[in-house]
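Left out: one protein chain. Kept in place: all the others.
Order as written gives the chain letters A and B; numbering starts at 1 within each chain.
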Amino acid sequence: MTDLSQNTASEPRKHGGSLLEQTPRTKKRNAAEKRFRAYGIAAIAAGLVMLIILVTTIVGKGTGAFQQTFITLQVELLESKLDKKGERNIEDIKKVTTFGYAPIIKGAVAAAVEELGIETSLKPKKLAGILSKDAAAQLREYVLANPDQIGQTVEFRFLASSRVDGYMKGRVHRESIANDKNISPEQLDLVDALAAAGVLEKTFNLDFILGADASDARPEAAGMGVSMLGSLFMMFVVLALALPIGVAASIYLEEFAPQNWLTDMIEVNISNLAAVPSIVFGILGLAVFINYMHLPTSAPLVGGLVLTLMTLPTIIISTRASLKSVPPSIRDAALGVGASKMQAVFHHVLPLAAPGILTGTIIGLAQALGETAPLLLIGMVGFIASNAPETLADGLLSPNSAMPAQIYEWAKRADPAFYERAWGGIIILLIFLVTMNTLAVILRRRFERRW
Amino acid sequence: MNDMTLMEKTVDTQKIKIAAKDVNVYYGDSHAIKDVNVEIEDKTVTAFIGPSGCGKSTFLRCLNRMNDTIDICKVKGDILLDGEDIYDKRVDPVQLRAKVGMVFQKPNPFPKSIYDNVAYGPRIHGLAKNKAELDEIVEKSLRRGAIWDEVKDRLDAPGTGLSGGQQQRLCIARAVATEPEVLLMDEPCSALDPIATAQVEELIDELRSRYSVVIVTHSMQQAARVSQKTAFFHLGNLVEFGLTGQIFTNPEDPRTESYITGRIG
Partner (left out) sequence: MPTIWLVALLLALAAAGFYWGRARALSTAGGDAKDLHSLPSYYGYHVALTSFVPAIGVLAVWLLAQPLFIENRVSGMIPAEAVPENSTLGLVMSDVRRVAEGLDLAVEQGLLTRAEARDLSSGSQDVRALLGEVGVALGNDVRPEVLTAAQAFRNLSNTGKTAMSVVVALLALSGFAWAYSKTHKDFRARNVVERGIMALLILAASLAILTTVGIVLSMLFETKNFFGLHSWTDFFFGSTWAPNFRGDSELSILPLLWGTLYISFIALLVAVPVGLFAAIYLSEYASNTVRSFAKPLLEILAGIPTIVYGLFALLMVGPALAGVFAKGGLLGVEWMAGATSVLTAGLVMGIMLIPFVSSLSDDIINAVPQAMRDGSLGLGATKSETVRQVVMPAALPGIVGAVLLAASRAIGETMIVVMGAGAIAKFSANPLESMTTITTRIVSQLTGDTDFASPETLVAFALGLTLFVLTLGLNVLALYIVRKYREQYE
């Protein structure tokens, strides 16, 4: 190798320097590298920050809905107002409308104020204004259920009005109520005094979770319970239809389908349906189930049918994946001992794929549970269901709302007191979703098989 | 080692390019390379042979710190390139790899034109001041890769459109374009047919005049054909290292003999 020196002379090495020193160019390139890496970290951080903001907003704004301000009052159920004839005839008592209960409530508030020695310039009507408009209804319901109590003095826990509740939660301030005809500074003074006396207090509000929606004027009485049932009935329909149909379709496509145009057609359709905007399914539901088949509007059955069609592609895709993950050797083994192909699939492949199918189904259900847009079109929004359905058929066919639709409904209302309800509703909805997804993850972890 | 006398003879004529001292490599808990000492000379083809899983490729990838890209891989010991420890903290692997190029088992042209494939290295390292210089580097590299005549009319065609053998020679040209001092080749012919293999082997022999070439191969015949020095690896140990002729005709270690005669491997 005599040409060594000649070679080095004719071609000076371009990276001739020591490895231990970084050339300026390398430094520049490494700086670019650091920048690029920083962009990546920034992107991840941006995503996570959004998540944190979202979660803290929801929790911060929504937890208030689970607490409510109540006022405990001794109410004298005056016979002179409630049952003039004194016969305790339920028909007579029923004739007294909630309007007729107002004086009793006014009296009860005034009595409490007097007893506690609170000085106020408010008239009785204004005094009672710190109570929810629901109070009279609550009182009437009690009296109708217990007519024998008329004439007695009974202790009641009344909802405070949404303004008072907002004041207790820091949502309503003295400065912000200048133009608010529903509350005055004197009333807030009274509220402070009542709170100091322990008559007015903020406690956990079970009615928000279990109760029904309330009218525009009574945000303090609105609850998620009935719409939760609506969602439940829809999920029942989705589960009952989407799971069997989805599994059957997947079995056909994965195990039996020949390579032909029909199979191709089905596959293309499934992958496209998975990406069709949900609102389009709403239009389909409106046109087919309501306009054509005349199923009742706002019924969870229709909502369930629409969500079934929407969820099917998700379930089919995940079911096929779990069928595919069962190794062919299992099928061969079953066929080898003389089982028919159908038996091999139903006796051996399907049980092995079951955990995966279940996981996919739960995730599909969670997706359906949070879906709102199609429900708007089939009229599941804006309906105020005042009481819970009693039978399965009633639950499926009588008008109802659903959790996300109920949240949307609250968000649309003018009174900001409903916003707290909407965020609170989101907490409930998310608790459902988190539970379902956790269940799916646990199932997957627990039963995941590696072949 | 017993063959030190043989080595000393060549040391007189070729300077030591890479010296590895007590190199140990760990993949998590498994000990992949055990106390390897080897000296690789300039302007020589050195072949690493051994049964699969013996650590020859792992060791090769230590020489330009490609193992850095694997998180669980830990390298201990010293590897000196021209007397400088390449695992020194101050060493930038990017600069190192410009000096120690690599050609892989499967031809891996980038999804770019033939020209851009070759120009990639010079561009990132800033080796050309202008287009004319870059053109020159590309042509020179393609000539050294012995593929110029086949592709000179279609430099804008995608590199992935070439045949397997052409792709591998393109990859060699690409590696040569950054003006490395050492070329590492990890089984460069294992994915090629016999004719392409012959062309690449011929090329390797030509490359010897400019570079120190280290080639990992599972084919003993190939090692015999192209290399001057051979190292035999077995279960992570460097069993024997010496002149190729010596190793193949008169191995000292019984394991080397078993492998060469086909009893293990």
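Definition applied: a contact is a pair of C-beta atoms (placed from the backbone, for glycine too) under 8 Å apart; a residue touches a chain by one contact, two chains touch by 3 or more.
Predicted, not measured: the structure shown is a model, and the values here were computed from it.
Colleague: Can you list the shown chains that the absent chain is in touch with?
Modeller: When the entire complex is considered, the left-out chain reaches A, B.
Colleague: For a quick check of understanding: of A:R29, A:K106, A:K133 or A:R218, which residue touches the chain that isn't displayed?
Modeller: A:R29
Colleague: Touching the left-out chain: which of A:Q149, A:S176, A:N291 or A:S329?
Modeller: A:N291
Colleague: Quick one: which of B:M102, B:L134 or B:C189 touches the chain that's been left out?
Modeller: B:M102
Colleague: Would you mind spotting which of A:V59, A:I90, A:L144 or A:M265 touches the chain that isn't drawn?
Modeller: A:M265
Colleague: Going by the contact rule already stated, which one of B:I49, B:M66 or B:V91 would touch the omitted chain in the full complex?
Modeller: Of the listed residues, the one touching the omitted chain is B:M66.
Colleague: On chain A, what residues meet the omitted chain?
Modeller: Touching the missing chain: residues 29-30, 32-33, 35-37, 39-44, 46-48, 50-51, 54, 57-58, 61, 244-246, 248-249, 251-253, 256-257, 265-266, 269-273, 275-284, 286-288, 291-294, 309, 312-313, 316, 340, 342, 366, 369-373, 376-377, 379, 381-382, 393, 404, 407-408, 411, 419, 422-423, 426, 429-430, 433, 437.
Colleague: If the hidden chain were put back, which residues of chain B would touch it?
Modeller: 64, 66, 69, 71, 94-98, 101-104, 106, 108-112, 120-121, 124-125, 171, 174-175, 178
Here, only the chains that are shown with their structure count from here on.
Colleague: Roughly how far is chain A from chain B, going centre to centre by Cα mean, in whole Å?
Modeller: 61
Colleague: Would you pull the chain B residues touching chain A in the complex into a rising list?
Modeller: 13-14, 42-43, 81-82, 84, 86, 88, 90-92, 94-96, 98-99, 124-127, 179, 181, 209-210
Colleague: Quick one: which bits of chain A touch chain B in the complex? Just the residue numbers, please.
Modeller: Listed in rising order, the residues of chain A that touch chain B are 1, 3-4, 7, 11, 13-15, 18-23, 25-26, 29-30.
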